[in-house]
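Complex shown without one protein chain; remaining protein chains in place.
Labels run A and B following the written order; every chain starts at residue 1.
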Amino acid sequence: MSVPLRAEPALDVAALVQRRRVSRRRRERAGRALAAIGAGAVLASMLAIPLFLLVELLPSASVPDGTGERLGVLLGGTLKASVLAVLLAFPVGLAAAVHLVCFSTPLQRSRWRPVLDLLAAIPTVVLGLIALTWLAPWLQSRIATLLVLAAVVPAAVIASLAVFAPLLRAHPARRPFVALAVGLAAGGVVIGWDPWAGAIAVDSPWNGVLVALALGVAAVPLICTVGADVLQRAWDRHIDAAVALGASRWQALRSLVLPAAASGLTAAALLALGRCAGETMIVLMASGNTAIASADPRDGLRSLSAELALSLPGAERGGALWRTLLIATLVLFVLSFACNLAAARLRARSA
Amino acid sequence: MATPDFDSTTTIAAQLFDDVAIALRTRSLSLRFEQRQILHAIDLAVPAARILAVIGPSGSGKTSLLRCLNRLNEEVHGCRIDGEVLLDGTDLLGAAVPVHEVRRRVGMVFPKPDPFPLSIYENVAYGLRLLGLRRDALDAPVEDALRAVALWDEVADRLDASALTLTPGQQQRLAIARALALQPQVLLMDEPAAALDPQSSLHLEDLLRRLGRRCAIVLATHNLQQAARVSDYAAFISDGRLIEVNDTDTLFTNPLRRETEDYVTGRYG
Partner (left out) sequence: MQSGGGTAAGALGVTRRGAAVRRGRIGEDLAVGASAAGLALCLVLAGGIVLLLVRAGLAPFWPQPVIEYTLRDGSRVLGELVLRRDDALIVRGDDQLRPGDGYVRLRQEEILAERRPPDAIARVHVDGRHSYRRGGDDAHEPGIAAVEPRNALTFAGRLAFFGERLRAYAFGGDRPGDHGQGLLPALAGTLTLVLLMSLIVMPVGIAAAVHLHVYAGHGRLGTLVRGAVVSLAGVPSIVYGVLGLGLFVHGIGGGIDRWLYADRLPVPTFGTGGLLWAALTLAVLTLPVVVATVEQGLSRIPDTQRLGSLALGATRGETLRRLLLPQARPAVLSAWILAVARAVGAVAPLMLVGVVKYAPASPIDAAFPYLHPSRQFTHLGFAVYDQALISPDALVGVPRAYSAALLLVALVLVLNAAAGLVGRRLRDRDRAFTI
């Protein structure tokens, strides 16, 4: 293989470079400037919210009368709805995450992902609609039924899966479907027979329980996704050692994986809490927007976000109501920011 | 002949480069990354139209040295470079030459070929397109470059095929062609045979020997046999310090420093 060498290259690259030097430099500067503008816009957006609030509020340090009480009620309502929702959603989300990570194969996991994505994709205004029109009338007289459902259905599912365990060992992918069938059957029996109708009295169909249920549905996919991520990491780290020592998957889960994932799971709960606190449409449609401060889930509530949506359009700029509502916005912003920050810190620690 | 104490100065054989032009010269080149000093005051001369091998144990700073010569280390956040790198009397580290022009004049080939996800033709033409050349004007330089790396006969009929379809040996030759197309004055080769099987590796050495007359080549390698086979001169680096520079045969058979002797005889590294 001979390599012919040209004594004189036909192309003078050095001269070409020299000629283009200025235009390349100019273009590089322009590109750099555009990119910096974009980055600046992102920074500006982040600062815009707190800055705007501070600029509007600070100049006159006056706090309109009654703001404290009003905000107290609203904050209480927000927390009531969010905490209840997370209490409901966390076990479900965690259970789903545990099953996906610890008791399924990657193939099954990829098959179940669309279900969770579907649930996560449903706009909250639609969840609010369903809560308002379909669930509310039914729930009004059936809170007791709900409690019975929550106790009976899981028990039935667990019992049936235990009984069928030897048969299912060969087909682990069918477990959730057996659970589905048994759960639906048990649920159908409870709802159909329903001797507890009206057992727990509720004043209005739009109450804390309704909101918590609807918010919970919105929160479940978030908890499941984040929880599965956290559990997967802890699982990968510990499972080989555990199996080598002869432990079953459950034992590994209980003693090694769950404790290791604990802070990450708390982070998931905090994220869900922050998300529920900021949620507007569901609360607006399903809570009855009753501005009372009551810890009883059977009573209605009014949240910070719903108040903003309802009252801001009519508030005169710069007036007392305006100031109060901006303070409420600040409170909401700080609350959700704190939840997200805490969650991020916890996740960083568990990673 | 070997000095007993640790000597941090560089030992350069007398009259080593007397009859050869110098393409690139460094003066007190130092590299600092975060809190660690990677290179200490390197004074290295790279002869034109010759192959200079840079050898040393892993972690001694071979790659870092090369990346200083084409200012690629500036892409790493936290790197600080001091000293001078002189090409034709101009300090490449100064403001006189824009950094992208430095890299055109001092080309680099990496250990892993990693061609761009473009056609073979476009890979070689990449640098030239930056200078505004269009397809008709590109045909000749692309062919020249591919011939120079002995790849033309193998790919002339499929220039528009993806470069990813080439074998690793071919991909590495493509990488060299890519750099050669820009007519660099110095070509830096960082462990070019690292990702190749022994057969391709030997073919590459053949190519290097031929290319060594075309432009100055700096070859960083941990493969001592390869360095001995291919290079005209050799520089031994240890712990970021340039220990000895000599012509290859002498450095391997009769090193001037004990550290060099230890390394080339395999006592450490």
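In this text, a residue touches a chain if its C-beta (ideal position, glycine included) is under 8 Å from a C-beta of that chain, and two chains touch if they have at least 3 such contacts.
What you see is a predicted model; the values in this text were computed from it and never measured.
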Residue among A:Q18, A:S62 or A:S255 that touches the chain left out of view: A:S255
Touching the absent chain when the full complex is considered, from A:D12, A:E69 or A:D117: A:D117
Chain not shown, touching residues in chain B: 70, 72, 75, 77-78, 100-101, 103-104, 107-108, 110, 112, 114, 116-117, 126-127, 129-130, 164, 175, 178-179, 182
In chain A, positions touching the absent partner: 17, 24, 27-28, 30-32, 34-39, 41-43, 45-49, 52, 56, 91-96, 98-100, 102-103, 112, 114-119, 121-130, 132-134, 153-154, 157-162, 165, 175-180, 183-184, 217, 220-221, 224, 241-242, 245-256, 271, 274-275, 277-281, 284-285, 305, 308-309, 312-313, 317, 325-326, 329, 332-333, 336-337, 339-341, 344
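Basically, only the chains that are shown with their structure count from here on.
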Gap in Å, rounded to a whole number, between the CA centres of chain B and chain A: 53
Parts of chain B lying in touch with chain A, wherever the complex brings them together: 98, 100-101, 104-105, 128, 130-133, 137, 140-141, 144, 147-148, 150, 153, 182-183, 210, 213-214
Chain A residues within the chain B interface of the complex: 1, 3-6, 9-11, 13-14, 16-17, 20-21, 24-25
